[in-house]
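Excluded from the complex is one protein chain; the other protein chains are retained at their positions.
Moving on, here comes subunit A:
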Amino acid sequence: MAGNTEPLSPRAKLAVTAGKAAAAVSRAAGRGSGSVIGGKVALRLDPDLLGALAQHLDVVLVSATNGKTTTTRLIAEALRASGPVVSNALGANMPAGITSALAGGSDAKYGVIEVDEKYLAGVARDVTPKVIALLNLSRDQLDRAAETRMLAEKWREGLQGSKAVIVANCDDPLIVWSASSSQNVVWVAAGQEWKDDAWSCPSCGGVMQRPGDDWFCGECGFRRPTPSWVLSGDHVLDPHGSAWPIHLQLPGRANKANAASSAAVAAVFGVPPQVALERMYQVQAVAGRYDVITFQGRELRLLLAKNPAGWLETFSLIDPPPTPVILSVNARGADGTDTSWLWDVDYPRLAGHPIFVIGDRKLDLAVRLEVAGLDFRVCETLDEAVQLAPPGQIELIANYTAFQDVRRRVGN
């Protein structure tokens, strides 16, 4: 249905060209890929550019607190089975970055787009997506982000009346609340380990009951919908009940959940789960995440965890003790400057691991670990932590800017 036809208006063409020029200048100046600055210039010249660029594409939007970059990659890989794909694969997920990514894909059939949670409703209006994938919502950067339930409510209002197929995780009550105002929802039982943002019914405020994997509100009847896709261990069950094995190079339960949602998205476009899942195996590290690198003769696995839900999923995928773990936490602008979230992370799960602590806020982390009764060592640098770590592959878990610091240091 895509790949058509109507050419860009002269104004839109000019905007795309200007955006590309700005991106080239930004790259030449050593300021990264230049995709965001290029998009900003282009959007200023033609504010309708995003919609115009998307007209030629079957668009999938992906949003969530955690896993949206990886899932965007998985979906893009799956849909390549059926045609060329353009995607903001580097995670520039606000309107300028999205515009820039779409401008680079004039021959594509599909646009697979990661969207920042705050911009989802607006982008969904601009690009008339065919599918919107909603994975999870939880607390993140509370000093500047919207309150979690308010965000769910914005999604709910923004998606009401959308013609898109919503592929949504029925194990997250906030996602169900966001999606259930829509006509056409495909529910995926993708699981969610983190539960502490949905003990209160998003609909009526009643206390949520959560026996086993089920959940419901005892007061208003808001409850978990019946899924048509189910993540079950290492398999995904399709709506016909057939089980398809998930083989990924990416580790962890959360990525299996991302694959299950991605398979459900691919099926909307007629890509069978078997084909979709086989293609997903291609996806390796995503912007350095999950990469295993060699540094000072040691193997380090780089893991990004930005908020309590992300840390929880990460703890479940690391190798068991005595594997050494390096933790790094910053609180710069992009991380949120409030470190109170450290107290929502279940650090006692690290008992038995030799633990090394680095990063701008290593002392906040040290007190957190002290109170958890864990043994740990505070180090000044990554190099020092690596030198002190006992033998074996090292798991390194860091939040956003701390992760970038580590990548820079190890040359990844």
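The working rule: contacts are C-beta pairs under 8 Å (C-beta built on N, C-alpha and C of every residue); 3 or more make two chains touch, one makes a residue touch a chain; residues count from 1.
The rule is short, and it goes like this: contacts and distances are computed from a predicted model.
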Chain excluded from display, named as in UniProt, from "Two-component response regulator", "Energy-coupling factor transporter transmembrane protein EcfT", "Lipid II isoglutaminyl synthase (glutamine-hydrolyzing) subunit GatD" or "Heme exporter protein C"
"Lipid II isoglutaminyl synthase (glutamine-hydrolyzing) subunit GatD"
Among A:Asp48, A:Glu147 or A:Asp234, which residue is in touch with the absent chain?
A:Glu147
Which candidate, A:Arg139, A:Arg156, A:Lys256 or A:Arg301, sits in contact with the chain we can't see?
A:Arg139
Among A:Ala257, A:Leu342 or A:Ile358, residue touching the chain not depicted:
A:Leu342
Out of A:Ala243, A:Val275 or A:Ala366, which residue would touch the omitted chain in the full complex?
A:Ala366
Since one chain has been left out of the picture, which residues of subunit A touch it in the full complex?
139, 142-144, 147-150, 196, 199-200, 205-208, 337-344, 363-364, 366-368, 370-373
